[in-house]
Each structure stands twice: as C-alpha cells, then as structure tokens.
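Below is one structure, written out as structure tokens; comments come after it.
Up next is chain A:
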Amino acid sequence: MNYKHPPITEAVIEIRLSEEISDSDKNKIWRDFIDEYPLEDMVIAAKDVEIKIDGNADNATTSAQIEKGLRRSSTNADEVILLWKNSFIVSQLAPYPGWETFIGRFEQGWSIWKKTAGYKNISRIGIRYINRIDIPSSDIEQPISRYLSIFPNIPETLGSSAHYAIQTQIPLAQDNLTLTISSSLLPTTMAPLLNHKSYIMDIDIGKETNPPQNDKAILELLNNIREIKNQCFESCITQQARDLFNHD
Partner candidate 1 sequence: MTDMQQLINPQPYHSCVFSQLTKLHNDNVSSAFNSTAINTISAEQTKPLNKNCSLNERLYEATARIKILIAKLSMHMEQEWRSNLFRQIDFLHTPEDWQEEDAPANTESFANFLKALLDIKPHLLPGLGLTYEGNIIAAWTTGKDRLTLEFLPNGHVQWVMSICAENEAERLGGKVAVSRLRERLSNNDLQRWFVHDSRNATTESA
Partner candidate 2 sequence: MIFNAGSYMTAETPQQNLPEDDHVMRHIAKNRIRRDASGHVVGINSQAFRTRPTDNGALSVNWLEWFRKPTENDNIKVSIHVLRNTRNIGPHDAFGIGQVKKIKEVCRSRSKQVRIVHAPSRENPAHSTILRLEQDDIILQEALADEAFCQLIQNKDI
C-alpha cells in the first residue's frame, strides 16, 4: 500500500558475507561511491565482545575486537551506504521514496561493490523497515488496539504502559525466511513530537538458509521479502493507523 506520508524512518537492505573482503578492496569500493554519496564518515563497531567475571564482579574484564566500517551518505544525509568487511548495507532514511527507487539504489550500489569485490559467498540477505507511528494527543486515551494489532497484553488492573518493548521471531515457510518483529512505545521523553505517543514497528526479514548467490535470484528474493514485509506491516496496524499516514 502506498501512503502519502509513510511512517518509515529507516529502510535497510543488507547483504552479509561468509567471508571478508580485503581492506584495500573496501577502501576502493568506498572511493567508487564518492559521486553518489559525497559525505563520508568512518564507523566503529565492537565485535566478539567478551566479559569475564572471575568470582567478584568488580574484577570483571572486557575484551572486544574493533572493526572500522566506512559510511557514505548523500548531501541530505538520507541515503546511506555502509561498508563492513563482511557486509554491504544500503539504507534509506525518511522520507521514503518508494520501493522502486530504493531497490534501484541497491542494485546500483551492489553492482559497484561487486565490480571490485568480485564473487563472495553470501551468508544472509535481509531487509529491515523501522516505522514510527505518531498518534496525536486527541487519541492518546484510546486503547492501543485502535491502531496496532501487536502489543503487550497487560492486565487492566495494572493500568496502561508508559512505555514497552516486545520482540518476536517467526519462522516463515516461504523461502525459509525468518521474520523478526519488534514493537515498542517510546517513553514521552524520547518521543520526537509534542502531544503525541510514538510507537515503533520494526520489521526484519532475513534469509540465512541457502541464500541465493546470483543477482537475479537475489533481486527476486528481495522483491518477495518486500511483499511479505508489506503484508506483515499491514497485519500489524489498523485502518485508524492507515488514516494517519494519508492525511493532507
């Protein structure tokens, strides 16, 4: 369903590899993206974090491997690519321009990536959409079920949640996919709008079992995943929520 004001705050396509690319290839690919993504940045992640506690928690030691990733973004900072040694990520922040544009950007980026990296075994293909549904104050007192069909079931005697976070993982028979849905209510202090309640609907669908290795099959899978993602999103919201995304 196409909305006038889609609630998507971030859409991501990730190709994860079972092997790493070299630093020189990573740097070359990074440079190849300079025209489309002129703003550059470096990012850091800690891998394999270990915490060792030997009897006394005060003596706990931590260790982690540090990996540097490279990030490029468009002048408006809303179109992003992220390069790690073992993954290629294309991200779109709001405003979401639609699937055709987004997948087109992925295709273009993936072909640039492959030109230098060559064939690498793919271990996972995933799509993730993070939606934020902002409900105005006039409706704040309405039960959440008016807008969402996924939420924690809290006994009435306990009152209503100030904030919550739930997550569920569902294996999907089609294509051997795994669907992960995270739903949460932001605390008022973190809500970006005044007099609104903001709900996060984070939908992630990935394929780890025998992911396709050729471009045609990858694109076919991504298109399938996108259909499933849409069905999932639509089944997690109500008509009242849809109306919020179509206001003038």
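Annotations
The working rule: a contact is a pair of C-beta atoms (placed from the backbone, for glycine too) under 8 Å apart; a residue touches a chain by one contact, two chains touch by 3 or more; residues count from 1.
The candidates came about this way: all candidates are chains of the complex that A comes from, given by their letters.
Everything quoted here is computed from the prediction, not taken from an experiment.
When you check 1 or 2 against chain A in this complex, the one that touches it is 1. The part of chain A that touches candidate 1 in the complex is made up of residues 5-7, 9-10, 12-14, 39, 41-49, 66-69, 71, 73, 76-78, 80, 82, 87, 89, 91, 93-95, 124, 126-128, 130, 132, 134, 163-165, 167, 169, 178, 180, 182, 184-187, 190, 192-195, 200, 202, 204, 206, 208, 245.
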